[in-house]
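What you see is the complex with one protein chain gone and the rest in place.
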């Protein structure tokens, strides 16, 4: 399938490292996600107090998206967000389940429950960057470049979006990994399944 | 661009185990909601619509080993099997599968669940469906809060338009669980009574469960009599708040405008709106503001939550199917529970089930995360017009 679109920018966050276009922006010492995300928030110059209210999945997606979108010289209100992962919001689901498991200590928390949906992280990104755009959260067994490619192409071709922020954001069993890329009309890398797969593995 | 249709369909709910029987009940204005006492789900009695487990396993054991499948998997498989069988489509690599759910098998996290916790992964739900039917393509699990069911229809259309598939089966479902009910209760969003969308006396939602499935196809041959064409679709975020509906209805207004634009029709061409109408104070108010901004205050409108409760990831697909049958039967279905306007802007709520020539309807949904989806459907079979 052919495409006239390009991967304008991409970012990875994993193993205490944030990299943009494969170049390290931040490398922190080995630690847990909570400590790392706080470090990344400060080092990357993010100013957004609501960040600290977010769950881990939203923090991860938010940080990754923020790196891409604040470096975008031609920001578009109509930038769609299409994210995916394997574990959905299971990390926070367990947290909510713990608040209701014991009848004698039954205090479900609305601030936890609201994050028991994977697409909340898309909402957080949309609020920060004022994106009134298409949203979709997909769950795959593993990173699926084919489906992400098709969906992004379809949004761009039908003019439902002028850019698409795509990728993978996973927080599960203490591990985390984000790979986001921005598809648009301009850029140096062709938007193809092969290139998406190659960049993901960087 | 080529056309895409929604054809074969199934609903399993407390009102029946296929679309025809469920729609028959809706037409008679029968609710599936009842007061249920089950302390495993909620400390006090609550209104809900639940698929009886005994009846479900009774049906399922004819096609599968009951111990190997969770309740939700049994619901989805039974519902989807009805659609796949009726369509007689060969399940090759031109056939996609979308599973729409918000929480999947979340009940396996409960202490007494006989299933391993790994079954809570939504992809394992997709795998269960894929393996049962021997599908050859990777399942696409869509989990986008309360718009999932209707967004799944738009998603199917998009994958077909992109040339990935010729046909896409969608199955959708969510359970009434302690997980969900406790969460909505912590939001003080649950109603103590059967819900009353848009009504002055509404006090919140009821959570319900259904499984709903459809075939979305690019082939115009072999469509069911109630089949519809998807003529426009769009989603827009409010970019405002992760749980509170926008005070201006911004995302919903934009979604409907974009869907209408794609459909190349006017708002007057829409015969009725199957709206979201959860019966919370803020959601219904937001919709009233949005439909007034869209100048659709005179378009007949209903919420089906009074029949089924809010069925989460299935609601959008369930309500699409009921809408298809509404068009086919040329009948506007009543918005159950409504007696007196309780939103600040006028809406044309369908108060009584009424015969009327119909051809086009708009389905909308809004959800946590600020998402809003609008899809416009038109009768596929002209002779029924």
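Things worth noting here:
The chains carry the letters A and B, assigned in the order they are written, with residues numbered from 1 in each.
Criterion: a contact is a pair of C-beta atoms (placed from the backbone, for glycine too) under 8 Å apart; a residue touches a chain by one contact, two chains touch by 3 or more.
One rule holds for everything that comes next: contacts and distances are computed from a predicted model.
The unshown chain of the complex is recorded in UniProt as "Acyl carrier protein", chosen from "RNA polymerase subunit sigma-70", "Spermidine/putrescine import ATP-binding protein PotA", "2Fe-2S iron-sulfur cluster protein" or "Acyl carrier protein".
Checked against the full complex, the one of B:79, B:124, B:186 or B:372 touching the unshown chain is B:186. Interface note for the absent chain: among B:243, B:258 or B:299, the touching residue is B:243. Not every partner is drawn; the one left out touches subunit A at residues 49, 51-53, 107-111, 114. Touching residues on subunit B toward the chain that is not drawn are 186-188, 241-244.
The rule is short, and it goes like this: only the chains that are shown with their structure count from here on.
Centre to centre, using the average C-alpha position, subunit A and subunit B are separated by 27 Å.
Residues 1, 81, 86-88, 90, 93-94, 96-97, 99-101, 103, 106, 108-110, 113-114, 116-120, 122-124, 126-127, 129-141, 144, 146-147, 150-151, 153-155, 157-158, 160 of subunit A are the ones that touch subunit B when the two sit in their complex. Subunit B contributes residues 1, 43, 102-104, 106, 109-111, 120-123, 126-127, 138, 140-145, 151, 155, 158-159, 161-164, 178-179, 182-183, 185-187, 234-243, 250-251, 254, 258, 262, 367-371 to its touches with subunit A in the complex.
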